[in-house]
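Here the complex is missing a single protein chain, while all its other protein chains stay put.
Up next, chain A:
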Amino acid sequence: MTDQGIKSRPIYAALRRDPSGRRHLYVSAGAEPPPPALCDGPLEGWSVGPPTAEGTRTPPEREGERRFRSASQLKATLARRLATERMGLRLYAEGPEDFLWDVFGIAQEHGLGRQEVFLKQAGTLARRVQCVHCKTLNEGVSTTIVRCAGCGANLFVRDHFSRRLSAFQGVKVDAEQPGDVPPAERAYP
């Protein structure tokens, strides 16, 4: 069920420092420290504290480290930061696929190209699913079939991933036989 034969999905390599860059920024959707392969020199590290730590966060230990309350806050800050950045920056992102491509979209909007942004999938495999019928984005989908929060259709979660929307495509599963909805399997933990 998980391999649907769609071969256009992005493949992610381990992050390593690109020595041709002059400044390096690592953003993570999680709270883990940056991978050692990036730390061979000055590195800014942005991370997101888990909601369970709300109110108990300690200030960052290293210089250049920042902790955000949420991935949304991190992305909004990243957009403001990139608007004033100069050539020579390398951006590294680590997190779930929707986070990665949101970051890539922000980077691209501010002029960073494929040679300047590096992505690595980490954490939950749960998917952001766009309902192709009503365009609602359903977050955190871990099952092969999901009921769309927008229009109520039972969507089959295809492996077709949109880098632009940072989302998988969900297509009505019972279009031919209304009501014929196979049981959902938990496939994307």
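Definition applied: a residue touches a chain if its C-beta (ideal position, glycine included) is under 8 Å from a C-beta of that chain, and two chains touch if they have at least 3 such contacts; residues count from 1.
By definition in this document, contacts and distances are computed from a predicted model.
For the chain of the complex excluded from view, the name given in UniProt is "Ferredoxin-NADP reductase" [choices: "Ferredoxin-NADP reductase", "ABC transmembrane type-1 domain-containing protein", "Tripartite tricarboxylate transporter permease" or "NADH-quinone oxidoreductase subunit J"].
The residue touching the chain not shown here, chosen from A:Arg9, A:Arg22 or A:Arg66, is A:Arg22. Considering A:Gly41, A:Gly113 or A:Pro183, the position touching the chain not shown turns out to be A:Gly113 (whole complex).
Touching the chain that is not shown, out of A:Glu85, A:Asp159 or A:Asp174: A:Glu85 (per the contact rule at the top). Touch with the hidden chain on the side of chain A covers residues 20-23, 82, 85-90, 110-116.
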